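What you see is the complex with one protein chain gone and the rest in place.
Take a look at chain A:
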C-alpha cells in the first residue's frame, strides 16, 4: 500500500533531519577510523580523485559541540573566502555527518543512507555553493548537467564537469582525474560548470545518483521554472504538498 510506505519512509527522514543538527560530536569517532587520512594528506602530489571521500583534512576542527552556530558556518566561511579546496573537504565531511552515525563510523556514505539526509540540509549546502560561485558550483547545478546534458550517463557527466580527463589514445578514452592536483580549485573562466563539490567514483556512482535524485533537488528543478518560488524553497521547509514528488523521486532511486 502506498500510504504505509510513505509513512515508513518518511519517519526516518524526519528523525535524521533532527539528529543531524544535534549530534555533531560523533565526528571525532569518525576521525579515528580514517585509516588513510594521513597517507593522503602528507604525501600527495598526484593522488587520484578516489582517495578522497573516506579521507578528511586534518584542519576541519570547526565543528565543535558548542551551541548556537549553524553546522554550515565553516562551509560558508570557506566559500566566502573562495577557499574551494577546503570547502570541498568540508562538504564531504558534512555529507558523511548528515548521513548518520553509521556513516561516520564507516567513513563514507552508503548510497541508501542518502534518504536520511534532509532536503533542507542538502539544499543548504547547495545554496552556499551556488551563492559563492555565481550558480556554477553545487549539487543542483551538477544534477541538471547529469539529467539534461549527460542523459543520466555518469561518464558523460564526469567528462562534462571535468572529473575525467581524455587519454592520449586514438580511441576516445577517459580516465579519472588525480586528486587533488588535477582539479581546479578556483572559480576561473575555464573551470567547468559543476566542477565542485567533488563526489568521487571510488565506490561507483550510486552515492552521487542518490544525491541527484534526492527530493531536495527534485524541487530545485521546479524552482528553475518559477523564479518567485525560490524564496519559499530557501526557507528549507518540506511542505506537505511536495510529498508526492518525493515518492516519485524516491522510486527513481531504486529502479533503473
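Miscellaneous remarks
Criterion: contacts are C-beta pairs under 8 Å (C-beta built on N, C-alpha and C of every residue); 3 or more make two chains touch, one makes a residue touch a chain; residues count from 1.
Methods note: contacts and distances are computed from a predicted model.
Per the UniProt record, the absent chain's protein name among "Chloride channel protein", "UDP-arabinopyranose mutase", "magnesium chelatase" or "Globin domain-containing protein" is "magnesium chelatase". Of A:87, A:141, A:161 or A:201, it is A:201 that touches the chain left out of the display.
The chain not displayed touches chain A at residues 5, 9, 12, 35-36, 38-40, 42-48, 50-51, 54, 102, 106, 108, 110-113, 115-116, 153-155, 167-173, 175-176, 178, 201-207, 209-210, 250, 253-256.
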